[in-house]
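The next block holds one structure in the form of structure tokens; read it before the comments.
Here the complex is missing a single protein chain, while all its other protein chains stay put.
Up next, subunit A:
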Amino acid sequence: MHSIMRSAVNSAFKQGAINRKISTTAALNVKLMVRDALNSAIDEEMERDETVFVIGEEVAQYDGAYKVTRGLWRKYGDKRMIDTPISEMGFTGIAVGAAMAGLKPICEYMTFNFAMQSIDQIINSAGKTFYMSAGSVAVPIVFRGPNGAAAGVAAQHSQCYGAWYTHCPGLKVISPYSSEECRGLLKAAIRDPDPVVFLENEILYGIAFETSEEAMSKDFLLPIGKAKIEKSGDHITLISHSKGVGTCLDAASELAKEGISCEVINLRTLRPMDVETIFKSVMKTNHVVSVEQGWPQCGIGSEICARIMESPVFDYLDAPVIRVTGADVPMPYASSLEALALPRAQDVILAVKKVLNVQ
């Protein structure tokens, strides 16, 4: 497992060379890697609140399998940076118990693939206790780690859990894209009194995003449950989360050259889903394509389709909503096959042209 991890980290660092220019904010003066955005968010919240601590595999002395917690063990010591054995179900239960008893754990998974071992503790113990106890026992905890496909790590390490956790009332689910939202949303998640599943993306860890000065403030928070319009447009709405947002922005740039104006919505939070932003955009563009790396069946795109169909904005659609998703197969290892299993800009462009009925 560890050698796989190391090579994955290296590949993420290589990806770091690709810097994406995004955001509609005026003053852009800091370049911040997603990894460092997450690190600073955790650091600041630990500084702010003594009850915040990190628990997980390799989070302390190893500096984090993906270096998200780099330096924090030296700063906060063994008490607040807890290395666990490889026991996902056990340490997740311990983290949830600690949350019930008054602490604010950040429970890190080396990847969310391993959290499948502990999904019972996340859903049954963390997600349902507040309701089962009629509001008497809250569970303030953040479950975080890389989610979805990385690069070259094959089927068991390449799965998106967005749809899985989003299914469950009692949980809040965040799937951020840029450094700014990693900071603002992780800080908000740590301060939130409910269990929050925070789905990061390994490929994005090494990407530096231009980040506003405001976002570097220790008090910078973003609202959970609000989407962001990454790019305003008129002809069609592209809705995505996490790395898929980048794919949409790439597709939008290409399509702009052909005179097609795309509005790109970055969901940021999957539960609760900001359907208001989606609906407003549908009323404006009358066309929708959803884009995600997860599988098609019962995916985020499926939910978007259902929410639109069940609402009056359905009547504003000029064409069926189309989902661009990960291929409906377990992830293959070989590079050329892997590339075909995940949505690329060209797949989004194809879908957009089909929906708009242009060549």
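Criterion: contacts are C-beta pairs under 8 Å (C-beta built on N, C-alpha and C of every residue); 3 or more make two chains touch, one makes a residue touch a chain; residues count from 1.
What we mean here is this: contacts and distances are computed from a predicted model.
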item: Chain not present in the shown complex, as UniProt names it (candidates "Pyruvate dehydrogenase E1 component subunit alpha", "DNA-directed DNA polymerase", "Heat shock 70 kDa protein 8" or "Ubiquitin-conjugating enzyme E2 2"); value: "Pyruvate dehydrogenase E1 component subunit alpha"
item: Contact with the hidden chain (one of A:Gly148, A:Gly170, A:Gly206 or A:Pro343); value: A:Gly170
item: Selected from A:Ile94, A:Ile229 or A:Met283 as touching the chain missing from the view; value: A:Ile94
item: Identified contact with the non-displayed chain, of A:Glu258, A:Glu310 or A:Asp328; value: A:Glu310
item: Where the missing chain touches subunit A, by residue; value: 51, 53, 79, 82, 84-85, 87, 89-103, 120-121, 124-125, 129-138, 140, 169-170, 172, 192-194, 223-225, 272, 310-311
